[in-house]
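Would you mind keeping the following structure in view while I ask a few things?
With one protein chain withheld, the remaining protein chains of the complex are depicted in position.
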Amino acid sequence: MKVCIAGASGYTGIELLRILELYKEIEINQITSRQYSGKALKEAFPFFNKSKYQDLIFAEEVDATSSDIYFLCLPHEPSLELVKTLFENNKIIIDLSAAYRIKNKEVYPEYYGFEHRFPELLEVAVYGLVEVFRNDIKSAKIIANPGCYPTATILGLYPLAKEGKIQDDTIIVNALSGISGAGRHLKEDFMYPESFSNAYAYNITKHRHTPEMEDVIKRISDKDVKVRFTPHIIPVSRGMLSTITVKTDLSKKQLRDLYFDYYEKEYFIRLQDRPVRIKEVLGTNFCDIFVDKDEKTGYAVITSAIDNLSKGASFQAVQNMNIILGFEESYNLKNLPIYP
Amino acid sequence: MKVCIAGASGYTGIELLRILELYKEIEINQITSRQYSGKALKEAFPFFNKSKYQDLIFAEEVDATSSDIYFLCLPHEPSLELVKTLFENNKIIIDLSAAYRIKNKEVYPEYYGFEHRFPELLEVAVYGLVEVFRNDIKSAKIIANPGCYPTATILGLYPLAKEGKIQDDTIIVNALSGISGAGRHLKEDFMYPESFSNAYAYNITKHRHTPEMEDVIKRISDKDVKVRFTPHIIPVSRGMLSTITVKTDLSKKQLRDLYFDYYEKEYFIRLQDRPVRIKEVLGTNFCDIFVDKDEKTGYAVITSAIDNLSKGASFQAVQNMNIILGFEESYNLKNLPIYP
Amino acid sequence: MKVCIAGASGYTGIELLRILELYKEIEINQITSRQYSGKALKEAFPFFNKSKYQDLIFAEEVDATSSDIYFLCLPHEPSLELVKTLFENNKIIIDLSAAYRIKNKEVYPEYYGFEHRFPELLEVAVYGLVEVFRNDIKSAKIIANPGCYPTATILGLYPLAKEGKIQDDTIIVNALSGISGAGRHLKEDFMYPESFSNAYAYNITKHRHTPEMEDVIKRISDKDVKVRFTPHIIPVSRGMLSTITVKTDLSKKQLRDLYFDYYEKEYFIRLQDRPVRIKEVLGTNFCDIFVDKDEKTGYAVITSAIDNLSKGASFQAVQNMNIILGFEESYNLKNLPIYP
Partner (left out) sequence: MKVCIAGASGYTGIELLRILELYKEIEINQITSRQYSGKALKEAFPFFNKSKYQDLIFAEEVDATSSDIYFLCLPHEPSLELVKTLFENNKIIIDLSAAYRIKNKEVYPEYYGFEHRFPELLEVAVYGLVEVFRNDIKSAKIIANPGCYPTATILGLYPLAKEGKIQDDTIIVNALSGISGAGRHLKEDFMYPESFSNAYAYNITKHRHTPEMEDVIKRISDKDVKVRFTPHIIPVSRGMLSTITVKTDLSKKQLRDLYFDYYEKEYFIRLQDRPVRIKEVLGTNFCDIFVDKDEKTGYAVITSAIDNLSKGASFQAVQNMNIILGFEESYNLKNLPIYP
């Protein structure tokens, strides 16, 4: 089984290389990167010294025929095109961009700046949030791998949404993200001296992940719900915490029972007994969830933690691959977090 | 003018020492500390080497007569008693504990674990949030210096609350705090290796600052409002960000105009043009505020940043002292943040 | 094969749990901890939720008979005794303390505060630095697992020392360590707010790892060499960098050739082309080394990086176990670092 990682020099591409290293059944035969084109993996990233792929050379362009599985870690618009080509070549496609995540194509011009030219493929693509759409994934040809904020938030809301227990028409989501969420892009705000000791909200009234969350919650709950989403940057490299404040008439006990019923058997969902901590999921495929209820105000408060690059991106992509290839879903993904 | 700092070896005590060093009009003649009793300031904290107070010796107990002004950086219950004694001695008292912050004495047993034995002094004490209660402070004998979360949150809400423009009966407040907010206490959670890369909510359904916020907002707005407050710890030493999500029918422009009217002349309130950042207020007495409106959901989103140990504690205490002593309010407090 | 981890709630114990989780051939049947005695692993450390050992209960004391292999993550003196007992019980012992590391028993009273009561076992114990003493390890009954600073430093010096190419009688070693190196002990210096932004040397004229380094270098080089060792704490959780300044008459090319000859085939030694970085070895068993020569002064400068808890402690312990049990030496230890 031959694998291509397109855009392999970004953070999610490197995370894929790290995890796919463990597979004996798979050979990575292509990695691409504009920035490092012509260089060996080890040369660009010395921490791949002694990796079995250390001498693999970054290509500039993707060869759409020579691999069987394509992980796309590209910007949204190049991904839009490439998926089309690969689909026509009958490849297995796991797209980490947003190009095929949202069923409502009207969202794309406003939030992504381009027309979605292949709406027919939007119907083909399966939203790769395994714990919600597992059955559809088994036979998927195109996986639209979820965004990081949507992964944490939707998993935190899923039982409530599915059971129709969200009362208000607006859900308040405040989320914290590590800086790696911005990708491997040079920007003064993300330099160490400026990020250090800092924290702030951003994109308060317009963030691309808001329509993605609303789109999926609607599909789950069959109800139009708005998400009041305020993302924040905090000074960590990786990690994401979604704090969801949502009206419900379930009591604390009912809430916890509901989440237990939905998630007890999900290997990658860990219901915790105290508010979840991002450190405890770093480098893993776990989504930790804690549910609480404030009886004075009638709000449930749900905190949900993932590693934005692992469960929020590359590990989830591999979880999807495992399902498609018929491996055990947790194959090579059961590692615990490094502590401390 | 002689000053005592009781509990001078905690973070707020040290912050007071640092800022009071600048005053020629004042002499610190007492510092107390259980932990360092008998030691010189410089010996306990070598960074006070070359300070004019370097040789001052920590006493074990407060002498309630030999100073004119008392800053109390003590736990809540010892503060409760000491304020009483100092008040009888006719001293100027600036209490950084919560012992006299909340007018409704019923709150104390539930949230602080003790009966408030001096309710008559609750009436005497002035809540030292200068931008709101400045007039009362001028002649105050007891200043109840505000908590850090309430400082950031109430300043972020004040114009809306005062003008009666809060629509819902619940305000959603999600706040981020640096670890110094927990004080100088040994706890595994706050060790570097465990705090590093971490972030989490805590005390979700019961935090002591919730009734403080509700009490003050009620006094400002004359309306019962509940605060759905979710505090979080993030890996910074200092700094606090309050993200307030509140229903209002004011438009974005009306909101900004309102805040401009209230705050343009306040030296220590800086209205910013983009979401505020904690790094930009560290070590200063500034409260930075950014107001935004999400027209789709009808919520205003206000972000408000302070340094929890400066404006959120010791600098605000000194701002109060400046007013009481008739100094210019910003005297010795105009420093800009260190960058980067 | 049954395994006991004594002192399993410290950082090295937890690191062992994390890595031994991967072994199907092994069952951990005992974990001990004073602090968490009677608690389940998952209860004490929620990040072990979903681990196969999540329900294992911490015992207070070690049962010296019911396991086959004992990893000791205890203070030095309790380890001294327990090794003796386990040796008499004919167990495989991997001791992460310093109790059996130094052949010269005179060192113990001065540096560790106790007499070494079992000098005969000092002869039995094998210093578990695999790349140097691999042959002795195969049949070892007691492994004295090396200290973190000695691991990084001796691996950085080994080819030079072995070939007799160290000219001066003093080697200058400046090393940087993450805070986890101090163990999971409460100390104000190691609280986040105080560690943050900090860096400093410590134990400048007397550090326990100095005689350990001198003892091993003497065994390698058959020459008395002194180490002028200055350790520093830097604000990272894990990671260790040893910067070795040593007089040699080898040229830069000769140096690099020598290290290539010694280390090219060592899986866990990665010779890098630029100064090594601690981030690139975190959570791995790699020791990255870069050698350079300053022709103006005649000094070679060698930088050597490890993760103090992995190659510097628990992973190296498992590497030793792999050899003793006849597994492939790198079995379960080939993971790459998490990036970024």
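By written order: A, B and C. Residues from 1 in each chain.
One rule holds for everything that comes next: a contact is a pair of C-beta atoms (placed from the backbone, for glycine too) under 8 Å apart; a residue touches a chain by one contact, two chains touch by 3 or more.
Nothing here was measured: the structure is a model prediction, and the numbers come from that model.
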Please pick, from C:Arg184, C:Arg238, C:Arg270 or C:Lys311, the residue that touches the omitted chain in the full complex.
C:Arg238
Check the options C:Gly13, C:Pro46, C:Gly128 or C:Pro193 and report the residue that touches the missing chain.
C:Pro193
Residue of A:Arg238, A:Arg277 or A:Lys311 in touch with the missing chain, whole complex considered:
A:Arg238
List the residues of chain C that touch the chain left out of this view.
170, 172, 174, 176, 191, 193-194, 196-202, 204-205, 226, 228, 230, 232, 234-239, 241, 243, 245, 275-279, 282, 292-299, 301, 303, 305, 340
Where chain B meets the chain that is not shown, the residues are 11, 14-15, 18, 21-22, 45-51, 180, 184, 237-238, 267, 270, 272-274, 277, 279-283, 286, 288, 334-340
Using the document's contact rule, name the residues of chain A that touch the chain not shown here.
11, 178-180, 184, 186-188, 190-193, 195-197, 235-238
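To be clear about the criterion, only the chains that are shown with their structure count from here on.
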On a C-alpha centroid basis, what's the spacing between chain B and chain C, in Å?
46
Using CA atom averages as chain centres, what separation in Å is found between chain A and chain C?
36
List, in ascending order, every residue of chain C touching at least 2 other chains.
11, 180, 184, 237-238
